[in-house]
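Not every chain is included here, but those present sit where they belong.
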């Protein structure tokens, strides 16, 4: 991983408006995907439905690279869905894997945008293999397509087929789909990945992974899609099917609050920025240290650093300048030193940190390589002591529900003690958020539990 | 159709050499595709097999647009196949339809390059639909993939699966495929589309739609693949399976000689240029006219014009200058007048034609629009009389075996008499090659019959 972070795999977006004209919905989808770009920067795409015919455009690249005014103008319709993605960790670039996946099958076209990860892919693939299935990619999405297509053969409607498919598909999936006549949205019964919807003043119904995408198209948030819920939009009417709901309390990914989601998103009622600030406050209480200043690693470490400062009384200072263009450099760490890559991105403010005992707050640690470089840079800038505080517990177990950490080999916390890590990265002290504090970072979340398997190994499935 | 011509749908190429190093075979495939570019200019691609793993690159565009030195350098392997294509007439651009099609299925990867057209696609699709099949394109190739994949479940080897699939697939198919360990080449029992192979001095085995692709990689032609034959190359050994051969005399497409193939290709032992010259000679005998000069419509009308001149004694003259860059203009006829498009491409040589009675030889007529414009241009250049001679019989029936004329609505000869056409296009006289002369344009063809369904409506299947 370029910057030593765990990656969310995808963002999904959908918009429906029977009265939409021209490329209006394609442009709204573009805006929505721009707002979800942080959830997947490797590839993106959109599909529109015009008079029951679905067309699409997708490619490797950022949203503003894949789409242009001219491209969008070709996608007219009254429904549209969009997707942005990372590739799964370790896999090669799968050229045909950009989404939405648009297929034909016995009942016509189906477009699928998927955020998540199916656990029983191999079992399902074996079943479909027996029927002579062929695959163009190694993605879960193609397995989802087969599963729904197969169910649709015996079920009378696409939403019933999806409902049945949800009994077969195990794992994480927030799905936004289009059939020739409907938009169908579904969230797995555990609700691992977020999914919400809202409405625009012009009547458009909007679905998205995060509320920031609703904000971007000026839609008003209504509620989160419930774990297990299927929502169908047809002829402008919204129907909810809850037959797969309530199987469990829900297991929403806690990491959305720690790192994945944008701080200005509200996930299940909880403002993400607030979670991060709370984590900082809790850290300050559980792992205090005598220091002169608190600084955060931009961007996601900043709210926690502010929280740490608030709770500890140690002044918060902007410790780093950030090059907001650095994210796009084509120079990969293996072409120049990894250190140069970090240096291009972050620049310690010597004046503020020199001679200081510093509390450095970051959100999460994967391999620790970037933390090590940042600490080295701080010492070169004259910092006296570096006390690293992580606003999440040690990341020890792979995630099978939609992120890119699929083996423990990437995780320093799996086989190192905190003391060992501290020495390895060169910090004067190191502390993590306590597991028992996790519930306290999401006080506003109601009616749904959370998944902390990456910290505990206690997998819901 | 831009230039009022019937289109071949594809060209295929394959090369195998266990000792090949680096991107050598990818570059050979590039050369082979360049030589086959006339068979398909809309999209192209290649797939290579390196240590049983197949990777690919394909896109919309000409061979030299889709590939670059840099792209080719990434495709190392000891087997490679390539493909260039047109889209089917009337269909929209099918984005995922570029070939080779590379799939995964129960037995691993399979790469397929296909030239032809499957007749019973709808019947087969209905069967696969029942099994829950999903499709990414509307191409026959995906149906071929399903058919072979399904057979492979019960057959012990890929070549046996292909042999069985050939009982199921009806229509035209010249296939070049790669499994993880083999190259498999097959030609339908009618042998509609051409397919031949040869060998390079370095031991490489080369398969291609036309001999010009063998020439381009300096391979020596060995023979044409027989109708119904399956050839498998593994561990450097070539095996021929002829169990599907000999079901009929073969029905090779006669239009390959008239227009599709390059004049310097030898198809089934017959030099294409010779066929065209013969057609001209036969035309001169059957449809003589008193005239001052014979001119041909570049490029494919030239050999027939020369033949006409040889047989009639009327001097052959280069009647048109040709802009060899015009083929690539992005300006479509609907953006400027169709006439301007023709004018950009062809330029009558006034000095040679002014005041003359001209025999104008062209290869085939679809809608007649271009002929009409050319005749108008000739009259503007001072031509006294235009006697149009077509080196093929009237094109009256759609082709279902691998070209882009699938309905009669595009064919002027279907519902017009020769006199009507002559008046419509403004010629002083018009004659076509006689059906009975067709066998005489391919005197060197042995052991295989030919398909003339587009002229007679007498379909082999």
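We call the chains A and B, going by the order they appear; numbering starts again at 1 in every chain.
Here is the rule we use: a contact is a pair of C-beta atoms (placed from the backbone, for glycine too) under 8 Å apart; a residue touches a chain by one contact, two chains touch by 3 or more.
The structure displayed is predicted, hence computed values, not measured ones.
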Identical protein chains across the whole complex (2 displayed)
4
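In the analysis below, only the chains that are shown with their structure count from here on.
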Can you give the whole-Å distance between the Cα centres of chain A and chain B?
48
Of all residues in chain B, which touch chain A in the complex?
56, 95-96, 102-106, 110, 128-136, 138, 142, 145-146, 149-150, 153
